[in-house]
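Here we show just some of the chains, and they stay where they sit in the whole.
Chain nomenclature is as follows: A and B, assigned in order of appearance, with residue numbering initiated at 1 for each chain independently.
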Amino acid sequence: MPYTVSTPVFEGPFDLLLHLITRQQVDLWEISLADIVDGYVATLEEMRGLDLEAATEFLLIAAVLLELKARRLLPGRDDVELDEELALWEERDLLLARLLECKTFKDASGAMVRLMDAADLAWPRTAGPDDRFSGLAPDLLAGVTPGRLRDTMEALLAPRPLARVLLDHVAPVRASVRDAVADLIEELPGAGRVSFARLTAGVTGRLEIIVRFLALLELYKRGAVDLEQAGTFGELRVLWLGAVGVEAGAPAEEYQG
Amino acid sequence: MASEAHRALEAILMVADQPVVPALLAQLLEVPPARVEELCGELAGAYRDDDRGFELVRVAGGYRFQSHPDLAPYVERFVLEGQNARLSAAALETLAIVAYKQPVSRAQVAAIRGVNADGVIRTLRARGYITEVGHDPGPGQATLYGTTPLLLERLGLDRIEDLPPLAQFVPGPEIMDALEQSLRPGREPPAAGE
């Protein structure tokens, strides 16, 4: 079974370890570290850009796992000094305690999100006193400083927060024909006869649609697909023919005949 | 009596910070404007019958909740003693926009704030913090507003140009967070707009 990651980005090493151990429902003895590394690399690619912090966290956790596993594989446990054995247990207890703490706060933050979501359904009254009372306040500008005016203005001019900030707009648009070819090679074999509109259904950028089209032409040139079009501006239909000659431009390891 | 439409009106008017015109209410509720007038009339009547401390009134072309005139003495004390003896958030925003963008029209203020600012502009004018400074030469000849010497004096500024400069690009905190999360190589976060 290939190791697949659901989606959310791992937030911390302990968290990741916990995630791996509880979610995978396997004990460390059985985990193939190679699979985990592969799975993680795949996740990184999905994220379209290297999250250095997440990557170093992952390295840390991989090292911890490796060390734990190596210890177990070592023969001659009977010869282990009592001190060393105790130290190992102590180390394990510390790690366990931190994992549990980390998990506890993660779940607590989930509860806070639910509270916020519920509270978001109500809006407070913020109207303040109406004009009838505006003459009362002796000093309406009390506490208003030039600095506060600037802060207020900057807050107004700041980009409105998005529900979820993705960094896709910062990372360069992924629009290499080579990548698109690789994507199509993954997608097409199982798809049967499929329309181009369907193939680009999830693609929003115009550039990306063009690149997908170029990739299709590339595959056509290599004889890997057949293209049909009923007439001018008619629907373009794509049929997967097979793997002939596609290896040349595609990452071979991702390709499943 | 408390239909969905009545309740929706109450909810909207409760969060509005100035009178809401019936046309907008009608659009939000998907009923004719005449029906909005009826519904508001019924609500106002109910509050009267229940002897509430607030009322729903039609003022400046729209509807709003306000405190009942009977209770003005309490409200006055609250305004004087309470935390409310200061500019509301809406007024502060409007003042900041006029200060930095003058000369500026109501429509421009509303565009930046995302909500209509007429009531607040009236208050600020009444207090002498902003004033009419001219008219837009374009069609409609919208009134343009600017700040007054009184405001400068109260802010302790010599000239309006002495306002602190705005940062050129002010990313929201979540954008900073996301950037830091993905760009930070070590423990040193990028030095950017605090």
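In this section, a residue touches a chain if its C-beta (ideal position, glycine included) is under 8 Å from a C-beta of that chain, and two chains touch if they have at least 3 such contacts.
Since the model is a prediction, treat every value here as computed from it, not as a measurement.
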{"item": "Whole-complex copy numbers (one chain of each kind is displayed here)", "value": "A x1, B x2"}
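Note that in this section only the chains that are shown with their structure count from here on.
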{"item": "Centroid distance [mean C-alpha coordinates] between chain B and chain A, Å", "value": "39"}
{"item": "For the chain A and chain B complex, residues of the former touching the latter", "value": "49, 51-53, 123-150, 152-162, 165-167, 170"}
{"item": "In the complex with chain A, residue positions of chain B that touch it", "value": "11, 14-18, 64-67, 72, 75-76, 78-80, 84-93, 95-97, 99-100, 112-113, 119, 122-123, 126-127, 129, 151, 154-157, 162-167, 170-175, 177-179, 181-185"}
